[in-house]
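Each chain you see keeps its place in the complex, though not every chain is here.
Chain lettering (A and B) follows the sequence in which the chains are written, and residue indices restart at 1 in each chain.
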Amino acid sequence: MANMKTEANMINKRDLMAANIRWLLCSQICWNYERMMSTGYLYSILPTLQKLYKGNDLKEMMGVHNQFFNTNPMVGGLILGMDMAIEEREKKEAKEVITGLKTGLMGPFAGVGDTIFGVIVPTVFGSIASYMALKGNPTGVMMWMLVNLLIIGLRFTLLPLGYKQGAKLVTEFADRLNALTDAAVLLGITVVGALIPTVVNAKVAYVYKSGEVTLKMQEMIDQIMPSLIPVLLVALVYGLLGHKKMTSTKAILFVMVLGIVFYNLKILG
Amino acid sequence: MDLAVWQIVLLVLLAFYSIIDSLSLNIGCQYPVIIGTVTGAIMGDVTLGLAIGATLQLMVLGVGTYGGASIPDFTTGAIVGTAFAAISNQNAEFAIGIAVPVGLLMVQLDVLARFTNTFFLHRVDKNIEMGNIRGVKRNILLGALPWGLSRAIPVFIMLIFGKSVVNFIVNEMPDWLMGGLKVAGGILPVVGIAILLRYLPTNKFVAYLIIGFVAAAYLNVPMLGVALIGVALAIIYFKQSIKAVPVMAGSNITMDGGENEDGEYED
């Protein structure tokens, strides 16, 4: 490979800061059902990519970073930072490691981040603000906004932290990159396996009724296998994507139509 | 109705910004109590805004938009409700009566915004293929439009046409589309997942796909738990790989070295 590992540290503090700001502002800006935060991630790492790759490599790596990604934006910078450190050292070689890591870490980070910043903080400061507000006192509102500013400060520390961890990872295991790649991919795929029943939401609405006999179809299906419908849907789309002429646009249109049809046939709902 | 033009402009901008804020800076403009206060200030009655915002806030405490789920948007509700209450000299209760149906209606528009952005996503894909980096950037940033407009437009319409329009829309929206879109929204992530599976060397690690699935689907292990299992399996795999490699190279010495490195326990 033509890795140019000459400039020891191509990514400098300014790059980290730039990525940080982009992540802060744009991680969810183009959120969509198909790949959720993929574009936000791509946008944040784009300057880094432009530094590290040229030509077709750049195209390829942009594609790599436009894959399904979803995590809590508050803590996601940590993943971004790790990624940057790994790519800086290993360039394209690290393509699979980072996909594995991104996929493997996004799920648990979402859980932790959502609980802390999506439940605990808003509940605590939201209730304080509300009870004060009900008495006509805006202090609680101010306080909450202040806390949110502090949290922004906190978020800025996570990406550099991830960068350091990632650097540690690659220096420690650089000579065993293949093994590391496999391990990361393994982790990622394990998490994807768990994503299917977690992220895909498909409940069979159909209930068979005849006299006093009712049969909830979803219960029957659960008896065969939990999350059977999501599995079948993933398999279906996975199969479709194997055909030459199938694009993700077509796939998404197909699934949309499927959703509408199934709803109106009262199959899903 | 005597809303000043500047008030309408500010409130529409506020609606636009509130959702963008929740996606980015998160200084809090997504929360009813904060947005209610700001709306109150614009309408010249902070206390009213505080009261309306606070009541709505307490109704959504701890309800978050996890995994991209759409939730009642009482933030937009707070804007509209406070504005109407202020201009008609009504109390907070009246405002809540408007804010709640508005909030529920907004769920549909949230779904729509999340849909619409797949359009920009695919344009990003195309620009990547063409190597047009500026196009990539532009299209990602354009994603902000559906988000912002999904709030700004309805607020604008409602402020102009009043409360009755809310009821009209709520009642006339055809169910086949709304319900259908909701179902479609639930299953759309399969596309992203399937692409990811095509992208990753899934065949090589399909066993772990199954393990992750069984853990989540049969044993209800939450994501962090699954990741812990994944990490454990990855470590086992990693150690085996680096153990196996030197053997292939035919050198036992490296092998032993590899072993020692692992254990911190040497005596």
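Some notes on this structure:
Basically, a contact is a pair of C-beta atoms (placed from the backbone, for glycine too) under 8 Å apart; a residue touches a chain by one contact, two chains touch by 3 or more.
As the structure is a computational prediction, the values presented were derived from the model and not from experiment.
The complete set of protein chains in this file's complex follows the formula A x3, B x3, whereas only one of each kind is placed.
Heads up, the rule we're going with is that only the chains that are shown with their structure count from here on.
Annotation: 11 Å between the Cα-based centres of chain A and chain B.
Chain A makes touch with chain B in their complex at residues 24-36, 38-40, 42-43, 46, 50, 55, 58-59, 62-63, 66-68, 70, 73-74, 96, 99-100, 103-105, 107-108, 110-112, 114, 118-119, 122-123, 126-127, 129-131, 133-134, 136-138, 140-141, 144-145, 148-149, 151-152, 176, 178-180, 182-202, 225-227, 230-231, 233-234, 236-238, 240-242, 248-249, 251-252, 255-256, 258-264, 268-269. Partner chain A is touched in their complex by these residues of chain B: 20, 23-28, 31, 33-34, 36-37, 46-47, 50-51, 53-55, 57-58, 61-62, 64-68, 114-118, 120-122, 124-125, 128-129, 131, 133, 136-137, 139-144, 147, 176-177, 179-202, 204-206, 208-218, 221-224, 226-231, 233-235, 237-238, 241-242, 245.
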